[in-house]
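See below for the structure under consideration.
What follows is an incomplete set of chains from the complex, kept in their original frame.
As written, the chains take the letters A and B, and residue 1 is the first residue of each chain.
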Amino acid sequence: MGRFGGSLISIKDLDRDSLEEVFAATDRMMAMPAAERREVCRGRVLGYLFYEPSTRTRLSFEAAMASVGGSSLGIADAASSSAQKGESLADTVRMLSMYSDVIVLRHPLDGSSRFASEVSGVPVINGGSGTEEHPTQAIQDLFTIRREKGRIDGLKVGIIGDLKHGRTVYSLLHGLGNYDVDVRLVSPEPLRIRPDSTYEIRKKIDYVESDDLADHVSELDVLYVTRIQRERFPDEEEYLKVRGSYVVGLDVLGRMKKDSIVLHPLPRLDEISADVDSSPHARYFEQAGYGMHTRAALLGLVLGS
Amino acid sequence: MGRFGGSLISIKDLDRDSLEEVFAATDRMMAMPAAERREVCRGRVLGYLFYEPSTRTRLSFEAAMASVGGSSLGIADAASSSAQKGESLADTVRMLSMYSDVIVLRHPLDGSSRFASEVSGVPVINGGSGTEEHPTQAIQDLFTIRREKGRIDGLKVGIIGDLKHGRTVYSLLHGLGNYDVDVRLVSPEPLRIRPDSTYEIRKKIDYVESDDLADHVSELDVLYVTRIQRERFPDEEEYLKVRGSYVVGLDVLGRMKKDSIVLHPLPRLDEISADVDSSPHARYFEQAGYGMHTRAALLGLVLGS
């Protein structure tokens, strides 16, 4: 399977060819009859190890594994699990690697997945780590853009919301760096993207920053909305101040191009109003569905089957 | 599959023919060789979403799905799950419907399942909602009566315990309303059935209310015992006052007809004494077993397979 056959640690490890390989595998997966698809990882076991809870990512992987004929087991909330009894990450990974064919790890620390892949006896897929990495989310996002717009090159992509916290944006930008895109980052001043985390990104994408969506909305092909992560705010006041800003509603849609699309990694709070759901621009639920298929394709590639 | 092929929201949506269809499908399911049964929903995925914990209902569905060749995933305790992060019921249902072929929803609010079925991309089965609805429990209860007594028509059915709280009783009464039965409701005064919830039921069943089991026990074909739900009592004193009343023990059995049966939706606290378990009247564990088979039959019908 070439470049897959080992772990998937960072979106930065995937060049354009690798990404296109995953997309093509996903296309094949989606076209495959269910009975054939269930043979792809028949009887294989996915072990999940989540030090931060993430129901969506976990369920998406479990559903993906079921769709290719495997099953899942693991620890959904390792951090608060009394069952951990102080065991190190390394030992927990080694233990789980005895019970499974591939491990999906979610962990608050940067570097955790690479470390895990070094002690694990089976491939490790990074299910989100540290401040920047969420490679399977980025793959899902890129696949959605490609599938819904027919291409990624040449598109104008706006990313709006809390760009400071939340690893999704950084991974998406790294992924977009493999394509010829025009990126606009829209956020309130205190939620701007972290300059120290975008050094590599700026080499590949010459993005524009703004605090006003109105400057860009009419030009965008893709509007990617992110959640204001209340729990990451040091100050409730600060949260309440920006909460209402940057909500995408029908007024915003009215200024967008006819064939533009709106994405969101979910869960969504009120940053996209409910009446947008039924608009032809809304693609965030399709995006969630594609996430299951891209993960199924990745499992097939990583497990070499 | 006729009337199934969509969601199962309310016991009120099922007429006598629909119920008999489920019962016949359950009979077939129970007679089927295991290998054949595992083909019925081969590779399909059940997504569970429980805003109230209910281990029994969840395990019963998981076991049912496994028996027909599918698998299960989901959220066992959505209400307390930090993973929810404030997501709406609609979004959570939409997300889960991307990952599964059928959703089982448990939710404290009336109408939640119907609402969920409107936003879900896959059929929704109500696993208990609000104050009145628990259709799969009612189906399980009716199937048990039919299987153990050979029929439902013409039976005298006593329901004893806390008839005010607990949705099971209301769903069972709606189900019984499709048959020609003689119903006696026995409860302490403060735990009487809610008159506002039985308007529709009274059109179909002319039940008798009583606070003394002795008035009826010798006539009953079926004695359905329900738990005093301590957690629903506003006042601990009130709970303790009625706690000891209405316990079914060997003395009660001694006054019952030889071929009468005792049912209970479980879990049981002390409302049926342990020495009843070994009596030929006790059928509550069989009832639990039938619940798995009726749910397997429902999954087959709802998934149209």
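Quick note on the criterion: contacts are C-beta pairs under 8 Å (C-beta built on N, C-alpha and C of every residue); 3 or more make two chains touch, one makes a residue touch a chain.
Just so you know, these numbers come straight off a predicted model, no measurement behind them.
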With 2 copies placed here, how many are in the full complex? 3
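Note that only the chains that are shown with their structure count from here on.
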Angle, in degrees to the nearest 5, of the Cα rotation that carries subunit A onto subunit B: 120
Rounded to a whole Å, what is the gap between the Cα centroids of subunit A and subunit B? 40
Mind listing the subunit B positions that touch subunit A in their complex? 43, 45, 47, 71, 73-75, 81-87, 90-92, 94-96, 98-100
Touching residues of subunit A toward subunit B in the complex: what are they? 34-35, 38, 53-56, 59-60, 62-63, 66-67, 69, 71-72, 227, 231, 266-269, 274, 285, 288-289, 291-292
